[in-house]
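Every protein chain except one is present and positioned as in the full complex.
Our next item is subunit A:
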Amino acid sequence: MALLVDKHRPRTLDTLSYHPDLSERLRSLAASGDFPHLLIYGPSGAGKKTRITATLRALYGPGVEKIKIDSRIFQTTSNRKLEFNIVSSNYHLEITPSDVGNYDRVVIQDLLKEVAQTQQVDLAAKQRFKVVVINEADHLTRDAQAALRRTMEKYSPNLRLILLANSTSNIIAPIRSRCLLVRVAAPTEVEIAGVLAKIGKKEGYKNCEPLEQRIAKDSGRNLRRALLMFEAVHAQNDNVSEKTPIPPPDWEALIDVIAKEIVEERTPARILQVRAKLYDLLTHCIPATAVLKTLTFKLMPRIDDSLKADVVKWSAFYEHRIRMGSKVIFHLEAFVAKVMRLYEGNLLGMDIDFDD
(Lines give C-alpha, C1' and ligand atoms only; values in the text may rest on other atoms or scores of the structure.)
Protein backbone atom coordinates (compact mmCIF):
# COMPACT_ATOMS: atom_id res chain seq x y z
CA MET A 1 0.00 0.00 0.00
CA ALA A 2 1.39 3.31 -1.00
CA LEU A 3 1.69 6.20 1.35
CA LEU A 4 -0.76 9.03 0.95
CA VAL A 5 2.07 11.22 -0.28
CA ASP A 6 2.71 8.97 -3.27
CA LYS A 7 -0.83 7.87 -3.81
CA HIS A 8 -2.22 11.36 -4.22
CA ARG A 9 0.73 13.00 -5.87
CA PRO A 10 -0.60 15.13 -8.74
CA ARG A 11 0.53 13.71 -12.06
CA THR A 12 -0.25 16.50 -14.47
CA LEU A 13 0.22 20.24 -14.43
CA ASP A 14 -3.54 20.72 -14.38
CA THR A 15 -4.04 18.87 -11.13
CA LEU A 16 -1.46 20.84 -9.15
CA SER A 17 -3.34 22.57 -6.41
CA TYR A 18 -1.33 25.68 -5.60
CA HIS A 19 0.96 28.18 -7.42
CA PRO A 20 -1.32 28.42 -10.47
CA ASP A 21 0.94 31.06 -12.07
CA LEU A 22 3.91 28.76 -11.90
CA SER A 23 1.97 25.86 -13.40
CA GLU A 24 0.81 28.11 -16.21
CA ARG A 25 4.37 29.17 -16.89
CA LEU A 26 5.69 25.59 -16.91
CA ARG A 27 2.87 24.59 -19.20
CA SER A 28 3.67 27.29 -21.71
CA LEU A 29 7.38 26.45 -21.56
CA ALA A 30 6.59 22.81 -22.27
CA ALA A 31 4.28 23.74 -25.11
CA SER A 32 6.68 26.11 -26.86
CA GLY A 33 9.36 24.09 -28.61
CA ASP A 34 12.02 26.17 -26.90
CA PHE A 35 12.53 24.56 -23.52
CA PRO A 36 15.38 26.15 -21.59
CA HIS A 37 17.58 24.61 -18.93
CA LEU A 38 15.76 24.95 -15.64
CA LEU A 39 17.04 25.47 -12.14
CA ILE A 40 14.25 24.79 -9.73
CA TYR A 41 14.76 25.81 -6.14
CA GLY A 42 12.68 25.98 -3.02
CA PRO A 43 12.43 24.51 0.48
CA SER A 44 11.82 20.79 0.87
CA GLY A 45 8.24 19.63 0.72
CA ALA A 46 7.22 22.54 -1.48
CA GLY A 47 6.53 20.32 -4.48
CA LYS A 48 9.55 20.81 -6.69
CA LYS A 49 9.76 17.20 -7.77
CA THR A 50 6.05 16.91 -8.36
CA ARG A 51 6.16 19.91 -10.64
CA ILE A 52 9.04 18.48 -12.62
CA THR A 53 7.35 15.14 -13.12
CA ALA A 54 4.25 16.93 -14.27
CA THR A 55 6.27 19.12 -16.64
CA LEU A 56 8.01 16.09 -18.09
CA ARG A 57 4.64 14.53 -18.67
CA ALA A 58 3.49 17.65 -20.43
CA LEU A 59 6.62 17.47 -22.57
CA TYR A 60 6.55 13.81 -23.55
CA GLY A 61 3.21 12.37 -22.59
CA PRO A 62 2.55 9.43 -20.24
CA GLY A 63 5.55 7.47 -21.56
CA VAL A 64 7.71 9.32 -19.05
CA GLU A 65 6.15 7.46 -16.19
CA LYS A 66 7.47 4.09 -17.35
CA ILE A 67 10.71 4.21 -15.46
CA LYS A 68 13.43 1.71 -14.84
CA ILE A 69 16.43 1.73 -12.58
CA ASP A 70 19.84 0.72 -13.88
CA SER A 71 23.07 0.53 -12.10
CA ARG A 72 26.07 1.78 -14.01
CA ILE A 73 29.73 1.48 -13.22
CA PHE A 74 32.05 4.40 -13.77
CA GLN A 75 35.77 4.43 -13.52
CA THR A 76 37.56 7.35 -11.95
CA THR A 77 40.94 8.61 -13.02
CA SER A 78 42.51 6.74 -10.12
CA ASN A 79 40.91 3.51 -11.40
CA ARG A 80 38.39 3.30 -8.63
CA LYS A 81 35.10 1.79 -9.66
CA LEU A 82 31.96 3.69 -8.75
CA GLU A 83 28.53 2.20 -8.77
CA PHE A 84 25.84 4.64 -9.64
CA ASN A 85 22.08 4.31 -9.92
CA ILE A 86 20.19 5.95 -12.74
CA VAL A 87 16.47 6.25 -12.94
CA SER A 88 15.43 6.55 -16.53
CA SER A 89 12.58 6.38 -18.97
CA ASN A 90 12.76 6.49 -22.75
CA TYR A 91 12.84 10.24 -22.66
CA HIS A 92 14.61 11.30 -19.54
CA LEU A 93 17.22 10.38 -16.98
CA GLU A 94 17.28 11.17 -13.35
CA ILE A 95 20.49 11.18 -11.37
CA THR A 96 21.63 12.10 -7.89
CA PRO A 97 25.33 12.80 -8.38
CA SER A 98 25.89 13.64 -4.74
CA ASP A 99 25.60 9.89 -4.06
CA VAL A 100 29.15 9.41 -5.24
CA GLY A 101 30.54 12.27 -3.17
CA ASN A 102 33.70 13.77 -4.54
CA TYR A 103 33.65 11.78 -7.73
CA ASP A 104 30.52 13.45 -9.05
CA ARG A 105 32.51 15.22 -11.75
CA VAL A 106 33.39 11.93 -13.43
CA VAL A 107 29.79 10.82 -13.46
CA ILE A 108 28.52 14.15 -14.75
CA GLN A 109 31.07 14.31 -17.54
CA ASP A 110 30.77 10.72 -18.71
CA LEU A 111 27.06 10.36 -18.40
CA LEU A 112 26.00 13.69 -19.83
CA LYS A 113 28.36 13.42 -22.74
CA GLU A 114 27.05 10.00 -23.54
CA VAL A 115 23.46 11.16 -23.39
CA ALA A 116 24.15 14.33 -25.28
CA GLN A 117 25.99 12.71 -28.12
CA THR A 118 23.17 10.33 -28.98
CA GLN A 119 20.14 11.85 -30.57
CA GLN A 120 16.63 10.90 -29.70
CA VAL A 121 16.11 7.53 -31.39
CA ASP A 122 12.39 7.25 -30.90
CA LEU A 123 10.77 8.89 -33.87
CA ALA A 124 7.46 9.09 -32.09
CA ALA A 125 8.97 11.26 -29.36
CA LYS A 126 7.50 14.71 -29.07
CA GLN A 127 10.76 16.52 -28.45
CA ARG A 128 14.13 16.24 -30.10
CA PHE A 129 16.01 16.52 -26.85
CA LYS A 130 16.37 14.35 -23.79
CA VAL A 131 15.97 15.76 -20.33
CA VAL A 132 18.37 15.01 -17.52
CA VAL A 133 17.09 15.75 -14.06
CA ILE A 134 19.83 16.35 -11.52
CA ASN A 135 18.72 16.03 -7.93
CA GLU A 136 20.42 17.88 -5.10
CA ALA A 137 22.29 20.11 -7.48
CA ASP A 138 23.39 22.32 -4.61
CA HIS A 139 25.50 19.46 -3.28
CA LEU A 140 27.52 19.19 -6.48
CA THR A 141 31.18 19.97 -6.07
CA ARG A 142 32.65 23.02 -7.75
CA ASP A 143 34.49 20.81 -10.22
CA ALA A 144 31.33 19.09 -11.28
CA GLN A 145 29.55 22.39 -11.72
CA ALA A 146 32.41 23.73 -13.81
CA ALA A 147 32.18 20.61 -15.95
CA LEU A 148 28.48 21.20 -16.40
CA ARG A 149 28.90 24.69 -17.68
CA ARG A 150 30.53 23.82 -20.97
CA THR A 151 28.34 20.77 -21.46
CA MET A 152 25.22 22.88 -21.13
CA GLU A 153 26.24 25.12 -24.00
CA LYS A 154 27.84 22.58 -26.26
CA TYR A 155 25.16 19.96 -26.29
CA SER A 156 22.09 22.09 -25.95
CA PRO A 157 20.39 20.74 -29.10
CA ASN A 158 20.19 17.22 -27.68
CA LEU A 159 20.08 17.81 -23.99
CA ARG A 160 18.17 19.88 -21.51
CA LEU A 161 18.98 19.90 -17.83
CA ILE A 162 16.64 20.36 -14.95
CA LEU A 163 18.55 21.07 -11.77
CA LEU A 164 16.84 20.66 -8.43
CA ALA A 165 18.18 22.49 -5.42
CA ASN A 166 17.12 23.72 -2.03
CA SER A 167 18.85 27.00 -2.54
CA THR A 168 20.82 28.74 -5.23
CA SER A 169 23.54 29.81 -2.80
CA ASN A 170 25.85 26.93 -3.58
CA ILE A 171 25.40 27.00 -7.33
CA ILE A 172 28.13 28.85 -9.16
CA ALA A 173 27.13 31.99 -11.03
CA PRO A 174 27.94 30.71 -14.56
CA ILE A 175 25.43 27.90 -14.13
CA ARG A 176 22.83 30.20 -12.66
CA SER A 177 23.12 32.55 -15.57
CA ARG A 178 22.62 29.72 -18.05
CA CYS A 179 19.41 28.46 -16.49
CA LEU A 180 15.94 29.79 -16.14
CA LEU A 181 15.47 30.14 -12.41
CA VAL A 182 12.19 28.85 -11.08
CA ARG A 183 11.38 29.38 -7.45
CA VAL A 184 8.88 27.06 -5.80
CA ALA A 185 7.70 28.62 -2.56
CA ALA A 186 6.37 26.46 0.24
CA PRO A 187 2.57 26.28 0.37
CA THR A 188 0.87 28.45 2.97
CA GLU A 189 -0.88 26.87 5.94
CA VAL A 190 -4.26 27.52 4.38
CA GLU A 191 -3.19 25.75 1.20
CA ILE A 192 -1.89 22.78 3.18
CA ALA A 193 -5.12 22.52 5.13
CA GLY A 194 -7.03 22.61 1.86
CA VAL A 195 -4.94 19.78 0.41
CA LEU A 196 -5.39 17.72 3.58
CA ALA A 197 -9.14 18.21 3.50
CA LYS A 198 -9.30 17.15 -0.13
CA ILE A 199 -7.26 14.03 0.43
CA GLY A 200 -9.12 13.17 3.61
CA LYS A 201 -12.33 13.25 1.65
CA LYS A 202 -10.93 10.98 -1.04
CA GLU A 203 -9.71 8.50 1.56
CA GLY A 204 -13.03 8.56 3.40
CA TYR A 205 -11.55 9.95 6.63
CA LYS A 206 -13.80 11.78 9.02
CA ASN A 207 -13.73 15.48 8.28
CA CYS A 208 -12.19 17.46 11.10
CA GLU A 209 -11.15 20.94 10.14
CA PRO A 210 -9.42 22.13 13.34
CA LEU A 211 -7.18 19.07 13.28
CA GLU A 212 -6.16 19.76 9.70
CA GLN A 213 -5.33 23.31 10.57
CA ARG A 214 -3.29 22.16 13.52
CA ILE A 215 -1.33 19.74 11.35
CA ALA A 216 -0.77 22.47 8.76
CA LYS A 217 0.63 24.70 11.47
CA ASP A 218 2.88 22.01 12.94
CA SER A 219 4.25 20.94 9.58
CA GLY A 220 6.28 24.12 9.15
CA ARG A 221 4.84 24.65 5.68
CA ASN A 222 6.16 21.33 4.45
CA LEU A 223 3.43 19.54 2.56
CA ARG A 224 5.11 16.16 2.54
CA ARG A 225 5.51 16.26 6.26
CA ALA A 226 1.93 17.43 6.75
CA LEU A 227 0.65 14.49 4.73
CA LEU A 228 2.74 12.00 6.67
CA MET A 229 1.51 13.45 9.95
CA PHE A 230 -2.04 13.36 8.67
CA GLU A 231 -1.71 9.72 7.76
CA ALA A 232 -0.07 8.87 11.08
CA VAL A 233 -2.87 10.50 13.06
CA HIS A 234 -5.50 8.63 11.14
CA ALA A 235 -3.65 5.36 11.34
CA GLN A 236 -3.32 5.55 15.12
CA ASN A 237 -6.81 6.76 15.93
CA ASP A 238 -9.98 5.36 14.49
CA ASN A 239 -12.02 8.29 15.53
CA VAL A 240 -10.24 11.61 15.32
CA SER A 241 -11.42 14.75 16.98
CA GLU A 242 -10.14 18.28 17.44
CA LYS A 243 -8.02 17.33 20.38
CA THR A 244 -6.37 14.22 19.02
CA PRO A 245 -2.68 14.67 19.72
CA ILE A 246 -0.40 14.70 16.71
CA PRO A 247 2.42 12.29 17.43
CA PRO A 248 5.75 14.01 16.70
CA PRO A 249 8.51 11.90 15.19
CA ASP A 250 10.49 9.97 17.83
CA TRP A 251 13.66 11.92 17.28
CA GLU A 252 11.93 15.22 17.74
CA ALA A 253 10.40 14.00 20.97
CA LEU A 254 13.85 12.99 22.17
CA ILE A 255 15.32 16.36 21.28
CA ASP A 256 12.50 17.99 23.17
CA VAL A 257 13.52 15.96 26.22
CA ILE A 258 17.13 17.07 25.76
CA ALA A 259 16.07 20.71 25.62
CA LYS A 260 14.08 20.25 28.81
CA GLU A 261 17.00 18.61 30.57
CA ILE A 262 19.41 21.34 29.58
CA VAL A 263 17.20 24.03 31.01
CA GLU A 264 16.40 22.09 34.20
CA GLU A 265 19.88 21.53 35.45
CA ARG A 266 23.19 22.96 34.34
CA THR A 267 25.91 20.63 35.61
CA PRO A 268 28.67 18.52 34.09
CA ALA A 269 26.74 15.43 35.15
CA ARG A 270 23.82 16.58 33.06
CA ILE A 271 26.06 17.10 30.06
CA LEU A 272 27.00 13.44 30.30
CA GLN A 273 23.37 12.41 30.34
CA VAL A 274 22.62 14.61 27.37
CA ARG A 275 25.62 13.20 25.59
CA ALA A 276 24.19 9.71 25.79
CA LYS A 277 20.96 10.93 24.22
CA LEU A 278 22.83 12.79 21.48
CA TYR A 279 24.74 9.64 20.66
CA ASP A 280 21.47 7.80 20.52
CA LEU A 281 20.22 10.27 17.91
CA LEU A 282 23.41 10.11 15.88
CA THR A 283 23.50 6.32 15.81
CA HIS A 284 20.00 6.43 14.37
CA CYS A 285 21.38 8.42 11.49
CA ILE A 286 19.76 11.73 12.33
CA PRO A 287 22.06 14.33 10.74
CA ALA A 288 23.94 16.35 13.32
CA THR A 289 22.94 19.64 11.78
CA ALA A 290 19.28 18.68 11.97
CA VAL A 291 19.77 17.78 15.63
CA LEU A 292 21.39 21.12 16.35
CA LYS A 293 18.77 23.11 14.49
CA THR A 294 15.84 21.34 16.12
CA LEU A 295 17.45 21.62 19.50
CA THR A 296 17.88 25.35 19.05
CA PHE A 297 14.27 25.88 18.12
CA LYS A 298 13.11 23.62 20.96
CA LEU A 299 15.21 25.62 23.42
CA MET A 300 13.81 28.96 22.30
CA PRO A 301 10.48 28.91 24.11
CA ARG A 302 12.16 27.72 27.30
CA ILE A 303 14.73 30.45 27.73
CA ASP A 304 14.69 34.10 28.58
CA ASP A 305 14.26 36.58 25.74
CA SER A 306 17.54 38.32 26.43
CA LEU A 307 19.37 35.05 25.83
CA LYS A 308 17.80 34.17 22.51
CA ALA A 309 20.08 36.21 20.31
CA ASP A 310 23.15 34.65 21.93
CA VAL A 311 21.87 31.12 21.67
CA VAL A 312 21.12 31.61 17.98
CA LYS A 313 24.56 33.05 17.50
CA TRP A 314 26.29 30.07 19.07
CA SER A 315 24.01 27.66 17.33
CA ALA A 316 24.98 29.11 13.97
CA PHE A 317 28.60 29.10 15.06
CA TYR A 318 28.62 25.42 16.02
CA GLU A 319 26.63 24.50 12.96
CA HIS A 320 29.42 25.96 10.90
CA ARG A 321 31.90 23.98 12.97
CA ILE A 322 29.98 20.77 12.35
CA ARG A 323 30.19 21.33 8.61
CA MET A 324 33.88 22.06 8.74
CA GLY A 325 34.96 19.60 11.42
CA SER A 326 35.06 15.85 11.34
CA LYS A 327 33.65 14.60 14.64
CA VAL A 328 30.21 16.01 15.19
CA ILE A 329 29.68 15.03 18.81
CA PHE A 330 32.31 17.52 19.99
CA HIS A 331 30.46 20.41 18.53
CA LEU A 332 27.05 19.28 19.71
CA GLU A 333 28.39 18.89 23.22
CA ALA A 334 30.13 22.21 23.06
CA PHE A 335 26.86 23.81 22.10
CA VAL A 336 25.10 22.18 25.03
CA ALA A 337 27.79 23.38 27.42
CA LYS A 338 27.67 26.84 25.94
CA VAL A 339 23.93 27.10 26.36
CA MET A 340 24.19 25.93 29.96
CA ARG A 341 26.81 28.54 30.69
CA LEU A 342 24.80 31.31 29.07
CA TYR A 343 21.76 30.28 31.05
CA GLU A 344 23.66 30.10 34.30
CA GLY A 345 25.27 33.48 33.66
CA ASN A 346 21.90 34.99 33.01
CA LEU A 347 20.53 33.57 36.26
CA LEU A 348 23.40 34.93 38.31
CA GLY A 349 22.96 38.25 36.59
CA MET A 350 26.51 38.49 35.37
CA ASP A 351 28.42 37.77 32.27
CA ILE A 352 30.60 34.71 32.72
CA ASP A 353 31.12 34.33 29.03
CA PHE A 354 34.76 35.21 28.72
CA ASP A 355 35.67 34.17 25.25
CA ASP A 356 33.16 36.29 23.43
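Please note the rule applied: a residue touches a chain if its C-beta (ideal position, glycine included) is under 8 Å from a C-beta of that chain, and two chains touch if they have at least 3 such contacts; residues count from 1.
Simple rule for what comes next: contacts and distances are computed from a predicted model.
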- Task: Assign the chain not included in the display its UniProt protein name, restricting the answer to "E2 ubiquitin-conjugating enzyme", "Ribosome biogenesis protein ERB1", "Replication factor C subunit 2" or "V-type proton ATPase subunit".
- Result: "Replication factor C subunit 2"
- Task: Identify the residue among A:R51, A:H92, A:R221 or A:R266 that touches the chain left out of the display.
- Result: A:R221
- Which of A:I67, A:A185, A:V257 or A:I329 contacts the chain that the document leaves out: A:A185
- Query: Considering the whole complex, which of A:R57, A:R72 or A:R149 touches the chain not shown?
  - Reply: A:R149
- Task: Touching the absent chain in the whole complex: find that residue among A:P10, A:P36 or A:G63.
- Result: A:P36
- Task: For the chain that got dropped from the picture, name the residues of subunit A it touches.
- Result: 24-25, 27-29, 31-34, 36, 41-43, 46, 109, 123-124, 126, 146-147, 149-151, 153, 156-157, 166-170, 173-174, 176-178, 180-181, 183-186, 220-221, 289, 292-293, 296, 300, 305-306, 308-309, 312-313, 315-317, 319-320, 323-324
